[in-house]
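With one protein chain removed, the remaining protein chains of the complex are shown where they sit.
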Amino acid sequence: MTQEMKPETLEHLRHISTATLTTAMFKRGFRNIFMQGVRLLGRLEANMVGPATTLRYIPAREDLDHIGVFADPAHPQRRAVETAKAGHVLVMDCRGNTSVASGGEILMTRLKVRGAAGMVTDGCLRDSGPIAKMEFPTFCAGPSAPLNLIAHHAVEIDGPIGCGGVAVFPGDIIVGDCDGVVVLPAALADEVAAEAAAQEHMEAFLLTRIEAGASLRGTYPPDDATRAAYEAWKAKS
Amino acid sequence: MTQEMKPETLEHLRHISTATLTTAMFKRGFRNIFMQGVRLLGRLEANMVGPATTLRYIPAREDLDHIGVFADPAHPQRRAVETAKAGHVLVMDCRGNTSVASGGEILMTRLKVRGAAGMVTDGCLRDSGPIAKMEFPTFCAGPSAPLNLIAHHAVEIDGPIGCGGVAVFPGDIIVGDCDGVVVLPAALADEVAAEAAAQEHMEAFLLTRIEAGASLRGTYPPDDATRAAYEAWKAKS
Amino acid sequence: MTQEMKPETLEHLRHISTATLTTAMFKRGFRNIFMQGVRLLGRLEANMVGPATTLRYIPAREDLDHIGVFADPAHPQRRAVETAKAGHVLVMDCRGNTSVASGGEILMTRLKVRGAAGMVTDGCLRDSGPIAKMEFPTFCAGPSAPLNLIAHHAVEIDGPIGCGGVAVFPGDIIVGDCDGVVVLPAALADEVAAEAAAQEHMEAFLLTRIEAGASLRGTYPPDDATRAAYEAWKAKS
Amino acid sequence: MTQEMKPETLEHLRHISTATLTTAMFKRGFRNIFMQGVRLLGRLEANMVGPATTLRYIPAREDLDHIGVFADPAHPQRRAVETAKAGHVLVMDCRGNTSVASGGEILMTRLKVRGAAGMVTDGCLRDSGPIAKMEFPTFCAGPSAPLNLIAHHAVEIDGPIGCGGVAVFPGDIIVGDCDGVVVLPAALADEVAAEAAAQEHMEAFLLTRIEAGASLRGTYPPDDATRAAYEAWKAKS
Amino acid sequence: MTQEMKPETLEHLRHISTATLTTAMFKRGFRNIFMQGVRLLGRLEANMVGPATTLRYIPAREDLDHIGVFADPAHPQRRAVETAKAGHVLVMDCRGNTSVASGGEILMTRLKVRGAAGMVTDGCLRDSGPIAKMEFPTFCAGPSAPLNLIAHHAVEIDGPIGCGGVAVFPGDIIVGDCDGVVVLPAALADEVAAEAAAQEHMEAFLLTRIEAGASLRGTYPPDDATRAAYEAWKAKS
Partner (left out) sequence: MTQEMKPETLEHLRHISTATLTTAMFKRGFRNIFMQGVRLLGRLEANMVGPATTLRYIPAREDLDHIGVFADPAHPQRRAVETAKAGHVLVMDCRGNTSVASGGEILMTRLKVRGAAGMVTDGCLRDSGPIAKMEFPTFCAGPSAPLNLIAHHAVEIDGPIGCGGVAVFPGDIIVGDCDGVVVLPAALADEVAAEAAAQEHMEAFLLTRIEAGASLRGTYPPDDATRAAYEAWKAKS
């Protein structure tokens, strides 16, 4: 299900802001690719980037979701962690329910050891203090202590899900930075990353101009003169 | 997937309130079987009762959810309506999104003609005026005109879903009345219906006593004397 | 704790709209006397009016709030119903929690039989169909089936509470109509009722003028000429 | 600012559902023309239709919004009611604040007498009982008694506003039915009304087929055979 | 009202995560002991732990809640701060209202000087900058500047309350860490603390195994071999 990205796409996406990506996608008619209510826990060196592996929960039912279920290694939450591929981002659909945790330190540690690129949930995380200090990108709706069995029943790995109000299909490219998380359909990732990287390169130039006192007019967006200046600058650098 | 109910269970459930059912289930440890935010549209003669057929939506994506998709008879929303069995209740998981409709008059009419027992969604319905007048039980989060493609992408029929914050598995028994909608695990339906029917029979007696001026004390809940009076009344009636 | 109202105050309040009462109270500096999120269930002949008896719930705890608690006639919910005085309105503080019911048909029937003037809760009611048809004024946040023990632990009768975001002290005068519920401090009820009744009498006259084609200017609010016309009309009628 | 509609457009719009209009607009790329959280108060014979006159409120400030302000006939709320043109719909931007009323019986009566086509607010209305019985279409977020001065400061007539999350420019065509309220840019009204009327005419035919037992497949949406049958039916009727 | 904890319980609770406590309580049937919407302000060295002293507010009323009330040393808010026992946690029931502050720097300083173990409110705090830097654990719904009199009327010290959706009885053991705040019924504190401490000890061992590359399978939860390894490790350490 995972489509191959060009080698440079991954590298581009590590350094392109989710803001720029939403603009590039807006130009293609996509208005709903940014997860609502999902925030970075801790700090990031570079963007989190990787294809999505998905896990879906439905509301818990008291007879099904008792403490004994974790003894079964086939429990979907545990299996999702144990089978996520290196470089992938595990994305959990918690229906935006923030009353309980959808994971904790041991699961995040296992994901990190297994080489996952990060974890995203529209639910909460427990052990939020230790996780925020791990060098492993996690995005969630906030901290919460109670175990997931109180509200969540895990049902499916690698089906299509919603997370933060956005459709996520397995293999979609997930990008996270300080502003939050964007979902790129896999087939568009190469093209959008290239365009967005070019846009960011130019905006870095425009920012130096604005910092130096240039007016927005003619600079942002750039008029022909500014574009020419950028091309000259790009040629030199 | 559908478990057989005893013949009398269906009849019982047509006349037992969802209130009584939640109490019977609470005694068994179930606290979360009543859908939140889902209301009756129009009026009911008797309760809506039937096994669940499920339809799941995830958030829409602009490239996938264009007006052309309905031309495909395999589109899950249309297929769910066209394949739901007679006597079943179609239950839609709209993630509680109330910004658009998840169905309208023509689909509800087709469900009715095909013999469905009713329809439940935690999204909205369009054509709410005509639907409220149809003799077909519908429960939703309210009226809304916009077509579902703006917010919903239909993905799956007869998988486990959440609706109104409650887990719904295909074949679960769905019961709806003026207060709203309750989900009974199929395996418990016979036993719970029998117990609840007995409870309601006694409460009808208790209500006559309360109307006649009896104090709650000794009557609700009944003490031994009141229970004896009830047994005598039951024997006579 | 209940202050005596003048005999005519009760009669006035049966026919004055809560809208007019909020205006009269606004003139005295009160901005927060209308309950938010509390609606009439069913229909009203005349306003619900009476001094408040209060019942307070806190969140339920699983060990305390089991099905057995109702066997105790001293349980505060049952005692509140059984001891509310004739003519009083029972007001329940459910912290605005709408996930469960805070009462049902048997309790409402007992309140009616005991002569209560009505019932108000910022939680929900079960058996909402039958209750809506009873000739007993009830105001709530909507219908919901689950029993109160799932979310509520009753703790106190006739203490100060909040309901719908408004402070309610036992003995405060509660008035309910189609728009909702207003709380009047007992000491102000006579004065406010008299002023509001006079205001409504004049507005009835103004409405006839507006219906007859008068402009708002000079009519609403009335200028001297309109006031004189009103006085003449009042003298005649 | 008001663009002329074709004579038949007004008549079409009186009988086309807002559901059909949102679909016609979706085909043109408009996804956000249906007001969220705005409901019909009372009943409608035919749709409410008319060009928008707008009124904007900002949050109240205690020194500016005292009871004396209504003595000024130039107060924007009163002036908006007094100057709205016959056939227009007065649309109020209350920022979705439901804690107070944005109008009451006298103002609605004056609007009706002056020939307004209806009134829409994303705030609440007081005197909701009498207004629901008036033969004047009103749409609001619900009933609420407190006067608007507690939360609203009226600032502008006939500027661009938001209402129920939708942009409304003066002169936009407002259409309201059981499902709620749709806003059509004036320049599109003729074209959209014509297309939607044709669509509804065909759907009336399709509904008879569905009621007669036709499958969705081939009927909804119609295949070539069904379209031909419709054309034949249309020619006859 | 305060039950004695075993000496080691306090020490255990300083180092056990609220996550582990919710799991231990879940095993005993408690699903609702974690406060929703209540977050740590600033940083913690060790957990906040102590028996609860409670303060309850109802909605403010303009005539009662004027600036003069604080001149009265018997005002419940001031008295609660002045009488809270050393080692206790002051817990305030603000009905989750986040529009104003429920305390500020001077009150928090006084609590600290008097030896309180911390403060929890489901409302907000003002002076959030200075308080976040104090070495005094505070948990709240966020920062907010306005004084409490705008929204809160203090009514009772050491009654049962709700805070963050959880029942709190005076003397209940309050534990707060990075994830938030848990409420333990006093009678269960010793037993739960002991069990949770043992669980955390084992999880520390399991985490080292996971960090070293062990699969979840057999490790989390531990199978017999892992448990034996843990026992050996425990015996040595």
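Chains here go by letter, A, B, C, D and E, matching the order in which they are written, and residues are numbered from 1 within each.
The working rule: a residue touches a chain if its C-beta (ideal position, glycine included) is under 8 Å from a C-beta of that chain, and two chains touch if they have at least 3 such contacts.
Computed from a prediction, not measured in an experiment: that's the story for all the values here.
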For the chain not depicted, the shown chains it touches: A, D, E
Among D:52, D:90, D:141 or D:166, residue touching the chain not depicted: D:166
Option touching the unshown chain, where D:14, D:85, D:153 or D:201 are the choices: D:153
Contact footprint on subunit E, counting only the chain that is left out: 67, 70-71, 73, 78, 81-82, 98-101, 104-107, 109-110, 113, 126-129, 132, 142-147, 149-150
Where the unshown chain meets subunit A, residue by residue: 17-19, 21-23, 26-27, 31, 33-34, 36, 39, 177-180, 182, 203, 206-207, 210-211, 213, 215-218, 220-221
Interface with the unshown chain - residue positions in subunit D: 29-32, 58-64, 95-96, 153, 155-156, 159-162, 165-168, 185
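Definition applied: only the chains that are shown with their structure count from here on.
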Partner chains shared by subunit C and subunit E (touch criterion as defined above): none
Most distant chain from subunit A, judged by the mean position of its C-alpha atoms: C
Subunit B and subunit D: spacing of chain centres that average the CA atoms, whole Å: 32
Shared-contact residues (touching 2 or more other chains) in subunit B: 31
Chain contact topology (line, ring, star, complete or other): other
Complete list of chain pairs which touch one another: A-B, A-E, B-C, B-D, C-D, C-E
